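Everything below concerns the one structure shown next.
Of the protein chains in this complex, all but one are displayed in their positions.
In order of appearance the chains are A, B and C, and numbering begins at 1 in each one.
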C-alpha cells in the first residue's frame, strides 16, 4: 500500500462557480470529492489543503509555505502531488527544485485549464495521470498534464493553446 | 406533434468557461446541445438564438427585439420558451405581458443560476420543466424555475437564496 | 411548501450495474440520490421505498401493497409520484384508477427506459417532469414520461420505439 501525499494550493482546478458573484472563485476545496471517484485500491491518499488561491497571486511567502510542507512530508519516503494554478506552476516547481537538490521521490505538479466538474474539464484526467505518475517516475520534479510528464527544467505553459510544451 | 419555439438570449444558463480569460462568458450557444439530451418524441423544438448577453446588460432595444420575434412566432399557435438571464427575467416578462394582452398560448421564461454543464447546474432541470410546462399551462406569461411555475405578475428573484419566490 | 409523496417500486429507473454478475439488477435504491440533484425549494419530497422489482415480476399482491400505501397517503391532500417499471406501469395505473374513483390529487406514474446514471438515461428527465407535473395537473392518474402527461386510460407502451404513445 503506497502512501501519496497531495498538497492543494488552489488554481483553476479547484475553482467554483459562485451564484452570488456570477464568477469563478477559489473559495472551497473540491479535490477530495473528485479523488473519491477514482479507484485507488493499493494507495493511501493523504490530502493536505494548504491554501486556495489563484497562482497569479502567489507570493514568495506562499512558495515558502509550500516548500516547508514538502520538506516536512519528505521525512517519509512518500511521493507528493501538488495541485496548483497553471500560470505559475513552473515557477513553483523550479523554486522547489533549487531548494531540494537530493530528492529520493517524485514530486508532481498538476492542475487544470478548466475547473473540475465543468463541462470539458481536464482536471480529473490530470489528477488521474499524476497519481499514476508518482508510482512510475523516478525521483525529481515534474509537471504532469494532458498525457505528458515534463521534467521541471524542460517545460513552459503555452497560453495560446492552453497546454504545456517542451522546452530544451 | 407539438411545435415549441425556443428563443435564446444568453444569461447564466448559456455561459461558458473561457480558458483564455479564466472567467465565464456569453460567447457561444449551448442550449441546443443540452436539448439533445432530452427525449422529446412528440415534440418539434425549434431553437432561435436571438442574442447572447448577460441580462444585466439588456437594453430596451434588446427587449424590443425579443418582442418582435415573439410577435412573429405568434402567427402560429405554438407555445414559446425564452431562455434569459435571471436578473432581469421578470422585467422582460412583464414588458412582454404589457405588449401582448391577448395571448392564446403560454410563454415561459427560464434560465439558470449555474451554467449548463457545470457541477450543480440547474439548467437542464429548468429546460426540462419549461418544455413540459408549455404543454400543460394555459395562455399567459410565466417564469418556470426549480419545480415551480409563477405567473409573471407574482414573481421576483431572491438573490440571497438564488431562487424565485412568489409575490402577491 | 408542497409535500409530494414518492413511492418507489423498482423498474429500470432504479437498476444498478453489478460488477459481480455483470448484469443490471434491482438491488438498491437510488432515486433519493438523484432527487438530491434537483432544486426543489418550495417542495418537501417524502420518499417511501416500497419494493424494488422488475415490473414484469409484479404480482397482484404487489399491486395491492401499492394501493394500500397510496390509500394511506391519501389521508392527506398531497400528490403522489410512483416510480415503476415501464412494462406494466399502465396496468398498475389502471388498477389504481379502478380502486380510487374519487381522487382529489394527481397521481403520476413514471420510470425510465435506461437506468438513472447510465449514459443516455431518461430517468432524471422523467423524475423532473413528474415532480413538476403533480403541481400543475388536476386530480387523476397519469403516466408522465418524455415530455408528455398521459391520462391513464389513454396510454400504452410502445416497445419498438421505447416510448409511450396515446391510445383513444
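Keep this in mind: contacts are C-beta pairs under 8 Å (C-beta built on N, C-alpha and C of every residue); 3 or more make two chains touch, one makes a residue touch a chain.
A quick note: this is a predicted structure, and the numbers were derived from the prediction, not measured.
The missing chain, though absent from the view, touches A, C when the full complex is examined. With the whole complex as reference, residues 38-43, 113, 122, 125, 128-129, 131-133, 135-137, 146-149, 161, 163 of chain A touch the missing chain. Contact between chain C and the absent chain runs through residues 12, 17, 19-20, 22-24, 54, 113-120, 159, 162.
Assume only the chains that are shown with their structure count from here on.
The touch graph of the protein chains shown is a line. Of all chain pairs in this entry, the one linked by the most C-beta contacts is B-C.
Looking at which positions face the partner, chain B and chain C present mostly the same ones, since more than half of the interface numbers are shared.
Between the Cα centres of chain A and chain C there is a gap of 45 Å.
If you average the CA atoms of chain A and of chain B, the two centres end up 39 Å from each other. Taking each chain's centre as the mean of its C-alpha atoms, chain B lies 28 Å from chain C.
Shown for chain A are the residues that touch two or more other chains, of which there are none.
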